[in-house]
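Excluded from the complex is one protein chain; the other protein chains are retained at their positions.
Naming follows writing order (A, B, C, D and E), and every chain is counted from residue 1.
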Amino acid sequence: MDMFWKFIESTGFAQMEWANVLMILIGIFFISLAIAKDYEPLLLVPIGFGMVIGNIPYPPNMSLSVYDDWNGPGGLSNSSVLSLLYFGVKYGLYPPLIFLGIGAMTDFSTMLSNPKLILLGGAAQIGIFATLIGAVFLGFTPEQAAAIGIIGGADGPTAIFLASKMAPELLGAIAVSAYSYMALVPVIQPPIMYLLTTKAERRIRMKPPREVPKLERIIFPIAAFLICTLIAPGALTLLGMLFLGNLLKESTVTERLANTARNALIDIVTILLGFTVGASTQASTFLTQQSILIFGLGALSFIIATAGGILFAKFMNLFLTDKINPLIGAAGVSAVPDSARVVQAIGQKEDAHNILLMHAMAPNVAGVIGSAIAAGVLWSVLGK
Amino acid sequence: MDMFWKFIESTGFAQMEWANVLMILIGIFFISLAIAKDYEPLLLVPIGFGMVIGNIPYPPNMSLSVYDDWNGPGGLSNSSVLSLLYFGVKYGLYPPLIFLGIGAMTDFSTMLSNPKLILLGGAAQIGIFATLIGAVFLGFTPEQAAAIGIIGGADGPTAIFLASKMAPELLGAIAVSAYSYMALVPVIQPPIMYLLTTKAERRIRMKPPREVPKLERIIFPIAAFLICTLIAPGALTLLGMLFLGNLLKESTVTERLANTARNALIDIVTILLGFTVGASTQASTFLTQQSILIFGLGALSFIIATAGGILFAKFMNLFLTDKINPLIGAAGVSAVPDSARVVQAIGQKEDAHNILLMHAMAPNVAGVIGSAIAAGVLWSVLGK
Amino acid sequence: MDMFWKFIESTGFAQMEWANVLMILIGIFFISLAIAKDYEPLLLVPIGFGMVIGNIPYPPNMSLSVYDDWNGPGGLSNSSVLSLLYFGVKYGLYPPLIFLGIGAMTDFSTMLSNPKLILLGGAAQIGIFATLIGAVFLGFTPEQAAAIGIIGGADGPTAIFLASKMAPELLGAIAVSAYSYMALVPVIQPPIMYLLTTKAERRIRMKPPREVPKLERIIFPIAAFLICTLIAPGALTLLGMLFLGNLLKESTVTERLANTARNALIDIVTILLGFTVGASTQASTFLTQQSILIFGLGALSFIIATAGGILFAKFMNLFLTDKINPLIGAAGVSAVPDSARVVQAIGQKEDAHNILLMHAMAPNVAGVIGSAIAAGVLWSVLGK
Amino acid sequence: MQTGIENIIKHQVIELSFMGILIVFCALTLISLFLACLPKVLTIIEPFLPQATHGHQQTATSSSDLLSPNEDQQAIVAAIGFTLHHRQLNKHT
Amino acid sequence: MQTGIENIIKHQVIELSFMGILIVFCALTLISLFLACLPKVLTIIEPFLPQATHGHQQTATSSSDLLSPNEDQQAIVAAIGFTLHHRQLNKHT
Partner (left out) sequence: MQTGIENIIKHQVIELSFMGILIVFCALTLISLFLACLPKVLTIIEPFLPQATHGHQQTATSSSDLLSPNEDQQAIVAAIGFTLHHRQLNKHT
């Protein structure tokens, strides 16, 4: 009967705390949101299920969570499978692999066709730095603040990569916050877009982009990589992979590699990353005051970034004869391609025949590059 | 000429022992069985070829086998490629990844359509516990006995996972035994099925399963995961991956992830697992009296499990108005989907128009869950 | 302003050296060659881009290169992503996985149909051993010389595998040299082929190969593996994977595994291997006198190998009634399938209706086996 | 060396086995009951559930490139559809 | 515990942020300028560039086995093409 009681004590029912129940419900909510609303399902489903997994209580003598790793007693042979899979998050291995796949699926040609739109992808990064200041104001260390600010970059892999290097203790909260707001882009951005633009501005039509020759598309990833990393070497890993992926795609002679990078490889890494990041949100480490602050700062970051992009577009219009539709500035936050779709949807409400999607893709992908550079700068200045 | 003799001494011919020859022949026999009889070829071919690889003798100063790892002299730089690939077996990494793929390819809807059949998947687990008692009787430690008993669960990944945690020294024998009997399901089960059922019972027809709505299929993996792991937290890793895979499949918004999980990912892991498990059967560590006992106990385990499923189905029939065809109880051992096919084949011999396959799939997949729970319980009670 | 200057000092522009510029240009040249001339693009594009990545200067306090690994201060948490991906090169993990995929895509049936052509794949290995002697003559240690000699085997994975075991300090130069010459096969081989053959010889037509039954194709990988590794156990890892892949292909019951091995798996590993090997060519470690010698010896190795194959074919013709077209001896170097294509092209120049491709594939794939055996012998005799 | 019955008693494996099979059954029975109730519960709840909206079906990792295979497939399906339709027509005329 | 303004001053985060956004803009502006010039430069250089030759399009890792999918696709495209062509013909006759 001893054995029976020992087992009963080991069950989850016996050890469950309300905080775990709350986290499990949040996980289920994420899954529901992904399925019902189709908000970033490729990440919210694994993250949500990971949150459920990570909050099942288990007896202290077992190794089951992402934190029961080889640094604990027993070394490797006592480390959990989840901790081994979490290796790729903890040491920043998964984000560059995802960027490889994203590079292999991203078509930069609308950006190449109208290079001035790239600046919009820079303006939206103001959200990162404003949030950084805010986070330091609230008492976070500069390293933590940098990792929190990058949420406004609206690129999950970049946020996870920087957090793993600068503030591993906040990684779970930052990752979940980043992906939550990326999923909520269709909810967060429209009010700001209406607030900062006039009806006339939203109806501006832009010239269709020109056809970009193959040679330009091949030269771009190499040249852009050199420019970015000579200025900000800290962006080398993320941008190296992003532009390698893009070169594999555009060179056409390595099509089979690009194809695997944007299918099997990115899918495998996405599952493992999403699910282990979710599983890292154990209530005991996740439900803290810091996490709540991070969520607040994350929202702020997204709002400032969106506003920054739109206002900069209006600023550029002061000097341009071919006006930019300022809505596409909002796509500079990245959250590819959701925010570009939001731009398209709002633009079409004003003028059903105005196709903004392809124009919005330019700042959208430029925003990915911009955030990676910002992460590189922050890492090289603040990193040990 | 020194060098020449040194080389001659290093060749396999010079160091070959009869035990190695025997193991190589067994490996070739496995491959032949897989190809000629189509018995579990996805595992028997890699395992069989792995047995051949693992039994080629090599000079002691070289690092070639799965056992020449980073714990030996020379550390990482002296560890063999095979030992690096064996990492995923040794630390239980491959089985959950295979379960992820299995979850993404398994259709639980016949089980959802007739939930009482789930109990048949529980009854078959009696084979695990009976064998556990038998193994302790024969002198194995309780930890070893638990790992041996799980052979009767008829799920290779579960057996390897538990063996890696509880009795790593027996892993090779347990894995080979588990997959051998899973391959031999069409040979082992029919006599027991005829012995324990009457002709009338074998002719019982069952109502066609109802169509299961999408929402039920989405809720199932989450709810089943919570129920199982709150009761048996030790099953968290295997069932977490199984149900994550199934959620990716059923949510439909993550179809591309499910697709990669059940194709590229499971294939890669299956090759690496099969081949390194095979290569771990070096004659010197494999051809022991213990291995022979394990094979005997494994057979016993399968027989008891099959009988348990059938007899429990007959027991349930005492209380049911819509009778169950007791043959489908045999599918409760899992060995998905081979044992369900055996049920179908035998059912059709008695009544050519009786389609039992879909009914048999219910206890079949329930057996996978049942074995994982059993493994979880054994791990949490007996694990250090 | 301190911070600003600190950042400026950290930029690549500030730290760039001419040697880095040179390496970046070489990388871009490799990419151009791959795209414009279609020379081994699957490797030259990732290697070329890796060379660009590996030569971006970065401040010493950051961990970015493949050499900033867990052996440095800070351990794992201070190791770069590139160093983690380079693990598979450093410990010889990637080459066998590539061989698995190559095995799963190689059709050995022309070789099975005309077994005497296998000897041509042996004769071409003379390039390996001649170069080994040359390298020792030039002052390399025997271990280094062996790794350099294997460049003449014209199999990238074999060269990287042996270099990682015998001369890790030369790995970058050897890998880049091997792939460069493999890419340049259509430039290097033709002059030698014209020099050593008469017009009449180049016009020799060979009997069409017979259809090889399935059973022979299944037995071949197992038998060939046993013969090779019982003689040279050091070839176990490479040939084990090559023949496992081929068995998965030929058994037909494991088609889905073969398919994944020759697509998703080999593509993922090819990207990671190519790109990290490229990134290991930092100017400071790569631009040495040794590297120049290695390139010279590599060229020598290819030339001798090509000549060896052709001359041995002419030697065999002395005893044969059905003459061999000596051009196909050149395909014995492997560099699959480029050198076989060169044979076909040159043969067709002399006689537009002479189809040599399928005959050339026999020594071509035999050359892969031959080089792996040579590597095994060198490793077992010279390895510690 | 002590084998047999002694070992079984000493390690309490009978109790363990009994408990084990009990827990397995307990969990599977709970799942079984849950699934038996689920359809009824859903029928009651369903009217209150939000409808799935699929306004923006693409996500970060599914750019336009990924669409091409689908478009190909649609083209194929279209061709097949037409072929079959054509066959039908031919039968009737 | 010191929060707020003091922290911001102590850690120089205003300067950091200003520098950060400046560098981001600097890099993106350079890319933008480069891309703006690229087409003109290429027009001048292009006549001097070698033409891409595709003499041996297959590489070590793409044996004949890998060709079959493409061939399949070509067959499919051919079938579709024929189907569509046929439909056109029918319309005109």
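To be clear about the criterion, a residue touches a chain if its C-beta (ideal position, glycine included) is under 8 Å from a C-beta of that chain, and two chains touch if they have at least 3 such contacts.
Quick caveat, the model's predicted, so the values are computed rather than measured.
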Of B:17, B:38 or B:322, which residue touches the hidden chain?
B:38
With the full complex in mind, choose from C:10, C:83, C:106 or C:125 the residue touching the hidden chain.
C:125
Residue among C:3, C:231 or C:355 touching the omitted chain:
C:231
Just one of B:102, B:138 or B:224 touches the chain that is missing; which is it?
B:102
Interface residues of chain B (partner: the chain not displayed):
1, 3-4, 7, 35-38, 40-43, 101-102, 105-107, 156, 182, 186, 249, 262-263, 266-267, 270, 335-338, 341, 345
Omitted-chain footprint on chain C covers residues 111-112, 115-116, 118-119, 121-122, 125-126, 128-130, 132-133, 136-139, 142, 145, 213, 215-216, 219-220, 223-224, 227-228, 231-232, 256, 366, 369-370, 373-374, 377-378, 381-382
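Here is the rule we go by: only the chains that are shown with their structure count from here on.
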When B-D and A-D are ranked by contacting C-beta pairs, first place goes to B-D
Once you find the CA centre of chain C and the CA centre of chain E, what distance in Å lies between them?
29
Go ahead and note the Å separation of the Cα centroids belonging to chain A and chain E.
20
Which residues of chain A are in contact with two or more other chains?
3, 7, 35, 38, 41-42, 231-232, 256, 263-264, 270, 377, 381
In chain E, what residues contact two or more other chains?
16, 19, 23, 61-62, 66
